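I am attaching a structure below and will ask some questions about it afterwards.
Of the protein chains in this complex, all but one are displayed in their positions.
Moving on, here comes chain A:
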Amino acid sequence: MRYTFPDIYNESMQVFFMKIQFNNKLEKQLILGTLKLQKFFIYRVIQRTLLLIFPFALFGSFVKIIQTVVIGKEGFLTDVFPDLSNDFIYRQIDNIATGLYNLSLGWISVIAIFGAAKYTAKHFNRDDQLAGITVVSALLIIDYTYSKVQTFSFHPQILGMRGLLLAIILGISIGWIFKKTSRPVPDYVKLGGAPSVIERSFISAKPIIVSLLIAMLFSTLINVTYYAEAPGNYINTLASEYTSKSPLGQLLKTFIFSIYTLIMSFFGWSGTYSSAGTEKMDTLSTVNLNYALNKHTAWNAPNPFTSSALYHAFATFGGTGAVLGLIIAILIVAKDEDFQTVARWAIIPSLFNISSGLMTGIPILFNIIFLIPFILAPIANMTMAALAIQLHLMPPSVYPVPIGTPGPLIAFIGTNGSWQALIFSILAIIISVYIYIPFVKMAIKVKDLDNLSLEEGAN
């Protein structure tokens, strides 16, 4: 592994350019584009922040397996092996798992916002420790629930993975406020004196006050909009309530909401479709289920292109973005040790469609190279599934599937054990692996040229 020092950075890059061979124009443009993007400090801050939260995300994803798949009331293992459940012990494990989850993946945004503000402030040579602490308070103020029932509580959605985008934007903004409203921290080591805590605090007093006041403002806004039904709710309602009679309309609707979900997930936000199973109360799926229960078959269900038949059954292998394909692709082609380690650790959570470790460890989030396969692989799988259903090669998935069912088995269970569906699921894995392979190679090339995880990483 080569260590590139910042000062000889450009020089070494030249050397690497000689060695790198591009297979085609797209690859060249994508790699050069990414390298350009990586020069922006915001991009570097984001990538660094993601690496910071990776261990917590990975730990949380393992706890989540226990929580939803093993213990969860509708979880896969509890359903498939009901004899395992023993009330008392289960409840104890459940309590422990809930606590561990809520304070790892459950508040991942708090960790992320600390990193984002710290790295931004450091970049501008401001007090990074105080910036990090300030921004944690700011996020918690924003997230504070104005509730009469629970006196000290927060909206859990914003603290978890879903709040990542907000956390990163807010962290960078507050880091920037530190730049604007305070002067650089004197270099005490150079000056030879011990830092005065009081002096440090006063240098950063102004940005701290400004940040907390802004947080207060956002907090009020969020609480007002939360009670007045947040806009996300409208989209969710649209996705589950809006029903189109024509199959083409349904197909279009499912694809549009899938792409929306994928793009949103790529930016650490939440989309309409959850990756944790088909728990949404989709009207069309209910109609399908009733049909299947009456006729005792899933074939010719009235709504063949619902989200559960296409998106949930074929596009979520390994979690949002069909990342099981990415893991296999890395295991097959990646020569990079880091990628391999992350992929190996992510195997087990990904089998249950929990991808947060992989998303932050590679990272996939905000990583422009993976944006294309992250959307393309699920869409390709869905297109294949839609074609197969249309040509009557496979019935649509209409039966309920427990939460955390391994991706390739969702269609199999959802069709009440149709072998055709299983074969198409295997095909879907192969397709997504093939889509991810070239991008994994590109990501490695980019990493060789400009490794974000190395420099300044010690801080």
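As a working rule, a contact is a pair of C-beta atoms (placed from the backbone, for glycine too) under 8 Å apart; a residue touches a chain by one contact, two chains touch by 3 or more; residues count from 1.
Note that contacts and distances are computed from a predicted model.
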Any idea which of "Extracellular lipase esterase", "cytochrome-c oxidase", "YCII-related domain-containing protein" or "Penicillin-binding protein 2" UniProt assigns to the chain that's been left out?
"Extracellular lipase esterase"
Hidden partner chain, touching residue among A:Leu351, A:Ile369, A:Ile389 or A:Ile435:
A:Leu351
Option touching the unshown chain, where A:Ile93, A:Leu140 or A:Val287 are the choices:
A:Val287
Of the residues A:Lys36, A:Lys295 or A:Lys335, which one touches the chain left out of the display?
A:Lys335
Determine which one of A:Phe178, A:Phe314, A:Phe412 or A:Tyr436 touches the chain that has been left out.
A:Phe412
Quickly run down the residues of chain A that touch the omitted chain.
67-68, 72-74, 79-81, 87, 91, 94, 98, 101-102, 106, 145, 147-149, 156-157, 159-160, 227, 229, 233, 236-237, 239-241, 274, 276, 279-281, 283, 285-287, 289-290, 292-293, 328, 331-332, 335, 340, 344, 347, 351, 399-402, 405-406, 408-409, 412-413, 416-417, 422
